[in-house]
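Take a look at this one; I'll ask things after.
Every protein chain but one is kept in place in this view of the complex.
Now for chain A:
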Amino acid sequence: MNDSFSFSSLHLDILKEIGNIGSGNATTSLSALLNRKIQMKVPEVNIVSFDEMMDMTGGPEKEIASIFVKIQGDISGSMFFVLPPHEASMLIREMTGNDDFHFQSPPYSDLAVSAYVELGNILCGSYLSALSDMTNLNIQPSVPSAAFDMVGAILTAGLVEISQVADQAIFIETLLLDEKDQYDQMKGQFFLLPDPNSFDKIFNALGAPR
């Protein structure tokens, strides 16, 4: 099966471009929501071991505030938007105007959680609709779901499909930077994990079969 996961530089570039267009659209949405400029780093395509994937996100035990969306339609896969808990807390306070909201330790306010889910809905939705427009593929995001927990426990939810055929994770990662002021920085991450059989569908749709 290893051949399925060797990509030429052209195909790696295509995956990066998908990350670029998707997260570019999501960044625009976030920017409109917060009414300020949000920066986006160049997306990276990572093909790493499961343990390395967790280490890249701060280690398996690091706490994150995550939104998870399952992708269905012509392609399938998983998508995450994650923030460190205190940054997610700041963002939700700003969005709702309620200074009591936080994701530091439970119990979390239902309203704060649903605001965070809605944020994830907007961001993942705009990412995936850009991807759908670009490829002309039918891409349906599931209703998003939030979890405030350990990196390892969260990200493995996106590895169920690929782990059946490989010992590596393949994902497109984009970092968002929100620099409100020098004390108030926010670093959000998008992870797009197409299921193994979806890569060729993406390449074919873009007229670049492997």
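Note that a residue touches a chain if its C-beta (ideal position, glycine included) is under 8 Å from a C-beta of that chain, and two chains touch if they have at least 3 such contacts; residues count from 1.
Methods note: contacts and distances are computed from a predicted model.
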Identity of the absent chain, which is to be given by its UniProt protein name, from "Heterotetrameric sarcosine oxidase delta subunit", "Probable chemoreceptor glutamine deamidase CheD", "ABC transporter permease" or "AMP-binding protein": "Probable chemoreceptor glutamine deamidase CheD"
Identified contact with the non-displayed chain, of A:M150, A:L177 or A:A205: A:M150
Hidden-chain contact residue, picked from the options A:L10, A:A32, A:L111 or A:V160: A:V160
Touch list for chain A against the chain that is not drawn: 1-2, 49-51, 54, 59-61, 63, 68, 70, 105-106, 142-143, 145-154, 156-157, 159-161, 163-167
